[in-house]
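A single protein chain has been omitted; all remaining protein chains appear in their positions.
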Amino acid sequence: MKPGFISFVLDTAFRVLVPFTLVYGVYVLIFGEYGPGGGFQAGTALSVGVILSKLIQGKEKAQFNIRGSMALILAGIGTFIYAAVGFTTMIFGGKFLEYEFLPIPVHELTELHVWGILGIEIGVTICVMTTFIAIFSALTGEEGPFKDA
Amino acid sequence: MKKYAALLTIALAFVFFYAAGDLPQIGDKDSPANVHVSPRYIEDAMEEIGSPNLVTGVLADYRGYDTLGETTVIFIAGIATAMILRGKKEGDDAE
Partner (left out) sequence: MLDFLTNSLIYWLFAILFLLGFFGILANNNFMKKLMAMNIMQVAVIIFFLLLGQKLGGTLPVIWGTDYVVEHYINPLPHALMLTAIVVSLSTTGVALALMMRIQDHYGDLEEDEILRRMNK
């Protein structure tokens, strides 16, 4: 018996939906400065991918799985990345989130802005994605006293 | 109770419909929202930030401190959900 899959329809739906949703989320994050996109949208798309994976394959056996407790830790890390970029610019002599003072070797000054925006958007993406996964797993009772509900 | 709710809603409806007459026409290029800050964003963002997506530029660079607050709000909402639901259930104190 194949582990995790329940029926042919769910098997096909998983294979069609989930990998493309995750890849599209990463694309929206990376491409967010040159086209429509950004950190919040990418985080929502990635969380939808993981939640669909949990819904289709079950909470324990899901292939793209982030457990609820791990998700909360990652959400804190995402917010920390955002603040860390801000404090890095402060350490190197600028104001909070003033990207010209980032310690990256570049040719033009505006390139530093692009790197700074990419850094904080990675933080936003991790925070939004894992927060929604944490809310989902708390509401569906993955851990904690509402397990039977 | 529903009667008072309906009366209050109708009163608010009159206020809204009266105020809608003074709002700018849809798509107006010279409405106050479109002439105050945003022309500077559209003109200078390319030289100052180098990011063609203006929404990302405004969100992450001009108003980056704002967005840090929003991210913190989302993070706190996630923690609050987990803390509300992971405490002990009522009547579980015996174990």
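Quick notes on this structure:
Here the chain labels run A and B in written order, and each chain numbers its own residues starting at 1.
Keep in mind that, in the parts below, a contact is a pair of C-beta atoms (placed from the backbone, for glycine too) under 8 Å apart; a residue touches a chain by one contact, two chains touch by 3 or more.
Since this is a predicted model, take the numbers as computed values, not measurements.
If you put the hidden chain back, the residue from A:Val50, A:Ile66, A:Leu97 or A:Ile135 that touches it is A:Ile135.
Mapped onto chain A, contacts with the missing chain fall at residues 34-36, 38, 40-41, 43-44, 128, 131-132, 135, 138-139, 146, 149. Contact between chain B and the unshown chain involves residues 1-2, 4-6, 8-9, 12-13, 16-17, 20-21, 23-29, 31, 33-34, 37-39, 41-43, 45-46, 52-55, 57-59, 63, 66-67, 70, 73-74, 77-78, 80-81, 84-85, 89-90.
Throughout what follows, only the chains that are shown with their structure count from here on.
Between chain A and chain B the centroid-to-centroid distance comes to 21 Å (mean Cα coordinates, whole Å). In the complex of the two chains, the chain B residues touching chain A come out as 47-53, 55-57, 59-61, 64-65, 67-68, 71-72, 74-75, 77-79, 81-82, 84-89, 92. On the chain A side of its complex with chain B, the touching residues are 32-39, 68, 71-72, 75-76, 78-79, 82-83, 86, 96-97, 99, 108, 110-111, 113-114, 116-117, 120-121, 123-124, 127-128, 130-132, 134-135, 138-139, 141, 143-146.
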